[in-house]
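Complex shown without one protein chain; remaining protein chains in place.
Moving on to chain A:
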Amino acid sequence: MALKRVLTLRTVIATSAGLTLASSSFVAAVQVASFLAGDAAWLAILTAGFLCLGAACCFSELNARLPSAAGIRLYFSRAFNDRLALTISLLYMTVVMGVVGAESYVLAFVLNAAFPAVPPLAWILVMFMVVTAMNIRGVKIAGTFQELITCGLMGSLLVLGFMALSKVNFHLTGPFATGGLPAFISAVAVGVFLFVGFEWVTPLAEEVTHSRQVSRGMLLAVGLLSVVYALFTVAMTATTPRQALVASPAPQVVFARNVLGPAGVIWMVILSLAASITTFNAGLISVSRFVYASAREYVLPPVFSRLSMRFFTPWVAILTVFATGVIISLVVLVTHRYLVLVNLAAAIEAIVYALAGLAVIRLRQKDRRTGGIFVPVITALVFAGLAVAVMLTDLYVLPCLVAGFAIMWWYVYRVVPVLKSRYQPRRPSRRRPVAGTAEAGCEKS
């Protein structure tokens, strides 16, 4: 018996890197650089990437043990308990919605830089409507298209980086000047945001030709991203005044205009659109599928499990995600607090990676398996430390996370049991004593 599996290692790398590369990544990259004294952002980014390799190893092991699209919900449920897994998953999905909000805000400003006559709000609404329509119709970005987008993006960023650095004769100001250990730790902690989403590729475990490809793909994607981000960020800070980059919600456009003039702006608008479309679409698909699955197990009201009879997609869940995304984007547009969402995502991602390390240790204990303890322990400790560092860097993050966790905990402990008792059907079992079955219409082969 053979199973038709279609995705290759190249697609896995492209998907993992493509989901991670977003317009808001450039904002985070500039933030990383702003913590450091010289052009030392590459050091912080490579360190963050190296640490994410540890997290990727933990996700690889979890994925090999439990290859399922359910991801962290299943890993943490098996390692700890279902309620904690559900609480963290709900919180994580809420933060993903926040990232989508920040992404739409940044992209709206990128597009506004190219077409000043159209206000950012119009761009936000257009983007959400386009992606929601794609989701409802069940349109997915094909593997080959994803490969093209990711290769084009990475290649362009490298070329642009080299072009910019050649303008300053590859001269860097203080390439090793970190400005002290606390500043460096803060930079690495925020640098984790640059890799947010590399593990979203684990649901592909059910579609690849060999399950090990997901593990290899994640590691290679993190490695490639580290190099591309490091080079591009150093090119940005070496050629463009740091104040101008930090002050803009679209620093990549400021940099491109500075290096190549109007042609650079057009190039960067195309790159940002390509970077955003995959992240944006994947974010909305992940959250809407999560909402649908939660409604199917009565964690949310059953109305969210309604499917379109035409396209077989969860339309109520998709429209709910659309409405939530637009509201978050409007709040960001009014408050301009997009960096809080970036830092919040970095913190929750660090917490999830720390828990992934702990989950590996716990599952090994449960299964009485042996294995190197170094990587999961270091991953758990380092990412717990980085989560604390993000909270100290941005004082909005801790209260937001505590409030979010408390609400989700209350919801899981108080509301979910009520929903289950109200909606879970209590029908008599349909099973009947079995007589002869072959006569009833089942062929023997």
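To be clear about the criterion, a residue touches a chain if its C-beta (ideal position, glycine included) is under 8 Å from a C-beta of that chain, and two chains touch if they have at least 3 such contacts; residues count from 1.
In the analysis below, contacts and distances are computed from a predicted model.
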* Chain excluded from display, named as in UniProt, from "SCP-2 sterol transfer family protein", "Ribose transport system permease protein RbsC", "Heme exporter protein C" or "GntR family transcriptional regulator" -> "SCP-2 sterol transfer family protein"
* In the full complex, which of A:R137, A:R296 or A:K366 touches the chain missing from this view? -> A:R296
* To do: Tell me which residue among A:A37, A:A69, A:V227 or A:I361 touches the hidden chain in the full complex.
  => A:A69
* Asked: What chain A residues would touch the chain not displayed?
  -> 1-4, 6, 66-70, 73-74, 77-78, 82, 138, 140, 203, 206-207, 289, 292-293, 296-297, 302, 305, 307, 309, 312-314, 423, 425, 427, 429-432, 434, 437, 440-445
